[in-house]
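A short worksheet on the structure shown next.
Here the complex is missing one protein chain, while the rest keep their positions.
Up next, chain A:
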Amino acid sequence: MLPLVRRIVGLWVRLPSACTAPALLCPSQPRVGRCPVEHVVFRRPYSSQKEQLDMSIFHVENIRNFSIIAHVDHGKSTLADRLLEITGTIAKTDHNKQVLDKLQVERERGITVKAQTASLFYHYKGIYYLLNLIDTPGHVDFNYEVSRSLSACQGVVLVVDANEGIQAQTMANFYLAFEAQLTIIPVINKIDLKNADPERVEKQIEKLFDISKDECIRISAKLGTSVDKVLQEVIEKIPPPSVNISDPLKALVFDSTFDHYRGVIANIALLGGEVQKGHKIVSAHTRKTYEVHEVGILTPNEQPTQKLYAGQVGYLIAGMKEVTEAQIGDTLYLHKQPVEPLPGFKSAKPMVFAGMYPIDQSEYNNLKSAIEKLTLNDSSVTVVRDSSLALGAGWRLGFLGLLHMEVFNQRLEQEYNASVILTTPTVPYKAKLSSAKLIKEYGKEEITIINPAEFPDKISVSEYLEPIVLGTILTPDEFMGKIITLCQARRAVQKDMVYIDDHRVMLKYIFPLNEIVVDFYDALKSLSSGYASFDYEDAGYQATDLVKMSILLNGNPVEELGTIVHKDKAYAVGKAICERLKDAIPRQLFEIAIQASLGSKIIARETLKAYKKDVLAKCYGGDITRKMKLLKRQAEGKKKMRKIGKVEVPKDAFLNVLKRQPEK
């Protein structure tokens, strides 16, 4: 936990008593810390005079709401740091590294998981501007969050690495912004790098995005080169929000966090009206009414203000107890003044499921409370209690995607010190039922299958469906052949292939989600020496040929190892599981046949030879006590084993097969 504490302290240290720019209404108050800017100082939240900021001085035409979007590692967060420094939002020190990435996992992985917002004040051509920077999660798993964040913006800064050029996520993010009809400011970052080739990147941008290369700004966020130009472009090019203060309140919730003392803190963008303490507001989604306790802006820490006005971005605390009450995409309005909710709201939909179990069952309650705390901040994770004969009590968690799953797991380990067993991820299949009896039983014709035990027999099913995604791969063309082979092996269907410049190709494929959830990304990275990038988006469901595969030990099925697989993949998957089991089950006094079967048909087999026991061990006076102890311990050990027929299977064997394999 120490790093977390240090991190928080660090943030406070780095943001000494917010010395920000413009002259606002601010009566006498002590100045704390060094203040490089002469104007007026914002108050700390702990000041006795709260809600000093009067946001009404920022007229709509002087507000710009924008986002920075980029592929992983192209310098989005570093650019955000520089913008915060230039505008005096944070003091300029050497330590400002990814200030907006507060989570340890974000800093370690260099990714942004949680959207962060910062209000910047910038003096340009004699006018004080309020620039609201909405930092978005960089990964497609959080696509929905990205799109919600973008809907609070009028423009984006699209950052592309001058060396790597356009990557898969650059594409995905561009299209999100493009579809939202936002102003796009292309920025080519890292021009200080030795291998930087901004001209090539400009050509790619021109070709793929149809944006003139003259519009590209070449910067180095690391060194601060031309970063102020970015701010100026934001003001010049991005339109102010088209909203009206006189309209009734209409606020978009684009993010939320949970504070143990204050409850849910909803990040909102005001698309109409104004909001202040004491207002009664209603959630369009839940229809619940709340009284507003506090509003303010994020700098990026919470800074209470008297009011928030249309066009502005800030936070709101209104006695919401759970993050599910402030779902991303929800619309808030004033009590008795309902407005048309903003379109496009949807609840987070899990795409990848995995079992999570405590390594030791005695840790169950600790893990439970850790998961509860973590899901407070991340309502997109679905949690269903589950139990496995082999692994004990646990949960089946639904995640937005693979990265989301990894991040969740890492946060559990880092922030809650919980070590868990995570099983191989699976995807939600569907079945269209044909049996009238089953339809009656389920009450619907189409059911979702998450647990293989619930897999309905083919006789009573007219069609099985599996989730598919549209995957985008960008790669230097030298790896194209290998990548196409890989995609074909994953049952993918090519949809598109475009040369984005002389050497780089963009491939689009429809993938069954199941084929990419385990190791596709690693395989892609390794066969392209790390050069190919990959991104995907949800593409619905398609009909498929699914079978349930059972694993047998000497003819007896092992319930917890049953899986749903595509018919064409059954052999390979069965063989792999049998091989892993063979390595994991200790040899016993008789031969063990490890088989994979589809119905009654055996498709793979491994044989575990009988154990040759060391019979010639000495046993005299002194050895007897030891021998008896050993026998007792063996008897205890046998109790812990699962007996399948006569075969004793230690828990570890299940673990080896069920848990996610480490990346190679």
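Observations on the structure shown:
As a working rule, a contact is a pair of C-beta atoms (placed from the backbone, for glycine too) under 8 Å apart; a residue touches a chain by one contact, two chains touch by 3 or more; residues count from 1.
Criterion: contacts and distances are computed from a predicted model.
Here one chain is missing from view; checked against "Septin", "Elongator complex protein 4", "Radical S-adenosyl methionine domain-containing protein" or "Eukaryotic translation elongation factor 1 epsilon-1", UniProt names that protein "Radical S-adenosyl methionine domain-containing protein". Check A:125, A:287, A:612 or A:640 against the missing chain and you find that the one touching it is A:612. The chain omitted from view is touched by exactly one of A:223, A:543 or A:631, namely A:631.
In the full complex, chain A makes contact with the omitted chain through residues 587, 589, 609, 611-622, 624-625, 627-628, 631, 646.
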